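What follows is a short report on a single structure.
Here the complex is missing one protein chain, while the rest keep their positions.
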Amino acid sequence: MPSWPALISQAFNGLALGSLLALVSSGLTIILGTLGVLNFAHGALFAVGAYAAFVMLQYTHSFVLTVVVGCGFMLALGVLLERTIIRLFYNRPHEDQILVTYGIGIVLVECVRAIFGGNAQRVPTPSWGQGATQLGFLIYPTYRLQLIAIVAMLLLSLYLVLYRTSMGLVVRAGIENPGMVGILGINLRRTFLLVFAIGVVAVGLAGMLYAPVVAVTPDMGANFMAQSFVVIVLGGLGSFPGAVIGGLIAGEIISLTSAFNSSYSEVMLYALMALLLVLRPQGLFGSEGRV
Amino acid sequence: MKFDRRQLLLGGAGAAAGLMLPGAGALAQSPASIGTFPDGVSADSVFVGLTIPLTGVFSGDGGDLKLGYELAIAQINAGGEAAQKWGLSGKGVLGRQIRYKVSDTEGKPNLDVQSATQFIQRDKAIMLAGSVSSASAIALEELGSREKVLYMVGIAGSNDITGKNCQRYGFRSQQNAYMAAKALAPVVAKALGKNIKTAYLVPDYTYGHTVYDSFAKFSKEQGWQQVAKEVVPLGTTDYSSALLNIANSGADVFVNIAFGADAVASTKQAEQFGVLKRMKLVVPNLSSFQDKELGAEIMQGVYGSCDFWWTLQDRYPLAKTFVEAFVAQNKYHPRWGAHIGYMQTYLWALTVERAKTFHPVEVIKAMENSKSQPYDTTIGKVYFRAEDHQMVRPIPILRGKAPAEMKNPEDFYEIVDVADGESAMNPPEFFGCKLGPYT
Partner (left out) sequence: MKAVRSGEARKYLPELSVLVLLLAAPVALPHLGFSTDLLTRVLNWGLIGLGFDILFGLTGLLSFGQAAFFGVGGFVTAYLLVSGTLSSVWLALAAGTVAAGLFGLVVGWLAVRRIGIYFTMITLAFGQMAYFIENSPLSNYTGGENGIPGVPVPTLGFGEHAIRISAGLPMYALFAVIFFAGYVLARRIVHSPVGAILRAIKENTGRVAMLGHNVAAYKLTAFVIAALYAGLAGGLLGSFQSYMPPDAFSLETSGQLVVQTIVGGAGTLIGPLIGAAVWMWLRDNLQLIPAFATLWKLVLGIAFIVLVIGLRRGICGEIAHWWTERRDTAALRAAEAATLAIEASGDAVTITLASHARDIVLPLPAPKRSESRGESEIALEARSLARHYGGLKAVDGVSFKVRCGTIHAVIGPNGAGKSTLFKMLLDEVSPTSGDVLLFGTRITGSGVSQAAQLGIAKSNQLNQLFPNLSVRENLRIAALGRRRGPMRIDLLRSADSLPDAEQQVDSVLALLDLIERAETPAHILAYGEKRRLEIGMALATSPNVLLLDEPLAGMSPSERAATCALIRDIARACTIVIVEHDLNAIFGLAEQITVLYEGRLLADGPPDEIRRNRQVQDAYLGGLHAHEPA
């Protein structure tokens, strides 16, 4: 049995880890909830975001500027993908959507590999995030502490866009009843384009912010994608608040399991996912049948 | 249809005998036809099949490994100065040019087997090489022994390759985990002290556990004491929860056993947790590009071992030839993956010339007899142990340089010691090796 300080430390770490998982998953859930597309290119887009940060840092030498320019790039990529491919698939079966996004994922990852090679790239911690901070009995990386705040801000602004703007209203109405919104003469196509692009920016942003923490390799997204699936299932498929709560729960599971035995953290994660699907398939915040 | 052709060749005794060339006397006890021999030996060339991950998580190491093979093959085919220094004469091997193909295995053992089988069936490969994981190596050793085609192991450090999964048709040049740990522990203990508390980060797979077992054993002999052991799933991206436990363990030394991208992520995060400020980092098996991927800021002061480091060129002339040719061609300094590919190709070529035939049984026997006639290589004198096909070889022990100490952008390590291989070896039967039959 681990000591109380160790458990409390892990609980805190779970929060930090969970907030990042929430950000990573939010893009997946926005696209799924609104467009009904389960985006299997999610992991690849995460990697593209991280590499965008890597490239931009070479030119700008400022992390903030890098993130801003990187978001612009992800937005453009999102628009390009939606206009050329995704829009052809709104009326096709789920399987086809999964398949085509799977293909997009392969292409993106291999493009990254072709340009940058297979080795990990170095994205240094921003100067303002160097070192570790003493929090009572626990030492924690400064950058990760800052990330908690940054992620909270980002998630809040995403929430505001999705729930407090007229575009958000259309988006959510579109989720509930796409036909009706169409009849009302609202331009759904433009809204869909915007939603897809926002989803891509969200996951790209997660990649950029995570880049100083993880190994930036072409295949870095695979594990994050699998975990994002768990997160959105925990929270309820397509539910934005669900993704946030799901992320936090997943973070806590990984962290608290680690307090006992780290090697079971992934098994526990999937076990909980299966359990939840059996007992409460709609997740904690979703309603079954929406997706 | 292929069967018919082979039958035809064997039936036409003259034609078959013509291919066998010298060394025919020894063939009295070996079958005239075995595996891809003699079908795979034409008058002017032989085929070598390389199964290498060019995509997937091992693609970085795979790319390096591939360049090593390609350099060696080009040098051998050209028959120039480099090949002569190794003791080869003429162009190619036994006068035959080496043809080769590279198949991308994506790091999946199943695809290693698939590609290698293609090479055997379609291209009549006389030798197989490649792979960047112990699993792939084990799979290919098994295949090689079944199909009676020689397999020169690529990057694979697990004890099993020349231990419980050893095979008659597989030979490994890289030191195993046991040797690395036994060679490394005394050197590190000498540098860091005897009364040391250690924290381990162990990736949860067979390789991770064997490296841990070996290093824990030999560091304990040095008086080190374990205070934390964090086992993490393979392919973990965020190590924060494990590192939190390590950071609070009060250890003096952090032994990181994670490999490849996992090593990069975990070490990077350890630095952010302040672990590297308070603990010395020891990496029993350094990953190929770990230095470059993490940077000297993080890697300074790290102790570790690996198959090869390019500044060995100051000690061994053949290493100098290798490094210079490699840098000239590829514009970076070779890592140990490239070295394994390079050395294994040469060792095979040398042995074929010693055996004077491509007949796999003869080549294997010549390799098994190499103790009496060691190879002179990029890392000095080496030989394959007959009992388990593990190479007995010197093991370089490295220490990461501080950025200020680096003489050029790739001067990441100083060579603290080159440990004698003979004394680091495990007893041949220690891991339960039973080599299979020759035929």
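Brief remarks follow.
Think of it as A and B in the order they're written, each chain with its own count starting at 1.
One rule holds in what follows: a residue touches a chain if its C-beta (ideal position, glycine included) is under 8 Å from a C-beta of that chain, and two chains touch if they have at least 3 such contacts.
In this text, all values refer to a predicted model and were calculated from it rather than measured experimentally.
From the options B:Asn77, B:Ser134, B:Thr162 or B:Asn285, the residue with contact to the unseen chain in the full assembly is B:Ser134.
Of the listed residues A:Leu88, A:Leu135 or A:Met153, the one in contact with the hidden chain in the full complex is A:Leu88. Residue B:Leu143 is the one among B:Ala83, B:Leu143 or B:Leu243 that touches the chain missing from this view. Across A:Ala6, A:Val100 or A:Leu193, the residue that sits in touch with the chain not pictured is A:Val100. Touching the missing chain, out of B:Pro38, B:Gly130, B:Gly154 or B:Pro233, is residue B:Pro233. Annotation for chain B: contacts to the undisplayed chain at residues 1, 3, 54-55, 59, 63, 101-104, 108-110, 113-114, 117-118, 121-122, 133-135, 138-139, 141-143, 146-147, 158, 160, 165, 204-207, 233-234. Residues of chain A that touch the chain left out of view are 38, 85, 88, 92, 94-96, 98-100, 102-104, 106-107, 110-111, 113-114, 226, 229-230, 233, 237, 263, 266-267, 270-271, 273-274, 277-278, 281, 288, 291.
In the analysis below, only the chains that are shown with their structure count from here on.
Separation between the centroids of chain A and chain B, computed from CA atoms only, is 38 Å.
The residues of chain B lying in touch with chain A in their complex are 54-63, 204, 230-233, 235-238, 240-242, 244-245, 247-248, 261-262, 264-265, 268-269, 272-274, 277, 289, 292-295.
Chain A makes touch with chain B in their complex at residues 5-6, 9-10, 13-14, 16-17, 20, 110, 113, 117-122, 124-125, 131-132, 138-144, 212-215, 217-220, 222-224, 254-255, 258-259, 261-263, 265-266.
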